[in-house]
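Moving on to chain A:
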Amino acid sequence: MTPPSRSTGGSSRLDVRKTYKLFIGGAFPRSESGRSYEVTDAAGRFWANAAQASRKDARDAVAAARKAFAGWAGRTAYNRGQVLYRVAEVLEGRHAQLSDEVARSEGLGRRQAEATVSASVDRMVWYAGWADKIAQVVGGANPVAGPFFDFSFPEPTGVVAVLAPQESSLLGLVSVIAPVIVTGNTAVVVSSYSRPLPAVTFSEVLATSDVPAGVVNLLTGSAAEIGPWLASHLDVNGLDLTGVDDPDLARSLEESAADNLKRVRRPAPLDLDADPGIGPMKAFLETKTVWHPIGI
Partner candidate 1 sequence: MVSTGSTTASTGSTPMFEYAPAPESRAVVDIASSYGLFIDGEFTDPGSGRSFKTISPATEEVLAEVAEADARDVDRAVKAARRAYSRTWSKMSGRDRGKYLFRIARIIQERSRELAVLESLDNGKPIKESRDFDVPTAAAHFFYHAGWADKLGYAGLSTAEPGAPKPLGVAGQVIPWNFPLLMLAWKIAPALACGNTVVLKPAETTPLTALWFAQICQQAELPPGVVNIVTGAGETGQALVGHDDVDKVAFTGSTEVGRQIARTVAGSRKKVTLELGGKAANVVFDDAPVDQAVEGIVNGIFFNQGHVCCAGSRLLVQESVAEEVLERLKRRMATLRIGDPLDKNTDVGAINSAQQLAKITELSAAGETEGADRWSPPCRLPEHGFWFPPTLFTGVSQAHRIAREEIFGPVLSVLTFRTPDEAVAKANNTPYGLSAGVWTEKGSRILWMAERLRAGVVWANTFNKFDPTSPFGGYKESGYGREGGRHGLEAYLQ
Partner candidate 2 sequence: MTTLSSSRPSGALADAGGLPSELAQAASSDAALRRFLHGLPGVDQVGAEERAAGLATRSIKTSAKEFALDLAIRMVDLTTLEGQDTPGKVRSLCAKAVRPDPSDAGCPSAAAVCVYPDLVPVAKEALTGSGVLVASVATAFPSGRAALEVRLADARAAVAAGADEVDMVIDRGAFLSGRYLQVFDEIVAVREACERSDGSRAHLKVIFETGELATYDNVRRAAWLAMIAGADFIKTSTGKVQPAATLPVTLVMLEAVRDFRSATGRMVGVKPAGGIRAAKDSIRYLVMVNEVAGPDWLDPAWFRFGASSLLNDLLMQRMKLKTGRYSGPDYVTLD
């Protein structure tokens, strides 16, 4: 277990401690509410004050995600794959820092924390490789009974609100963000409440990996407080409830989401070691079917 105040370069040097802010529209603002909350490490010791996102931050994040959507969805699949692979590269470069933060957040031993970070990088690489393949796997030509060329292909849903897992502060986070954005959606993510700090470092990775501003927005704070605002927001098209452990809250969020028929991914136990399958991507994909006559 790492000691609470890490000092670098010998025990007499005072370290410069990191500030943990929100990530909205490519920038790192504090909460507009000015609030923060104490984050402790797995042993209960004070670690940092994280920004506590408000409904207005959520509103701003949705606006940023919406603004980024057309551009991100309009990129070639190849380009999105390249960007996600770059995220993996930069994440790999931050291996040591994130291993520290994951170990401290989750109370893991050093080796376990490192394995978790490695798995997160690998998961990012796995999803990067899906960008230019998912259309081939879920799309195709339909042999209709008439002189028409008929084909179906997937399109991203739009802005997806994601309530990230509470326990798995990095691997769980990556596992819910990557499937949303690889296909062209943009995301507003609420991190784990008690283990938010690796998520903030992850947004720094995103900010330095050619991910366009607004494609991922990260709010640290309470899913119970801002979840309802996201679930009822009419400009949000999808809702991922993976991180909601309370079944009553999950149900009420799903009910709110019904107002504009958001596509909802219900909470389910996450097996983070297993092959994720294509379900998480398909949850936020539409299918478009096009007909065209064949004739001279």
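FYI, a contact is a pair of C-beta atoms (placed from the backbone, for glycine too) under 8 Å apart; a residue touches a chain by one contact, two chains touch by 3 or more; residues count from 1.
Selection criteria: all candidates are chains of the complex that A comes from, given by their letters.
Keep in mind the model is a prediction, meaning the values are calculated, not measured.
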In-complex contact of chain A, chosen from 1 or 2: 1
Residues of chain A that touch candidate 1 when the two form their complex: 77-78, 81-82, 85, 122, 125-126, 128-133, 136-137, 149, 278, 292-296
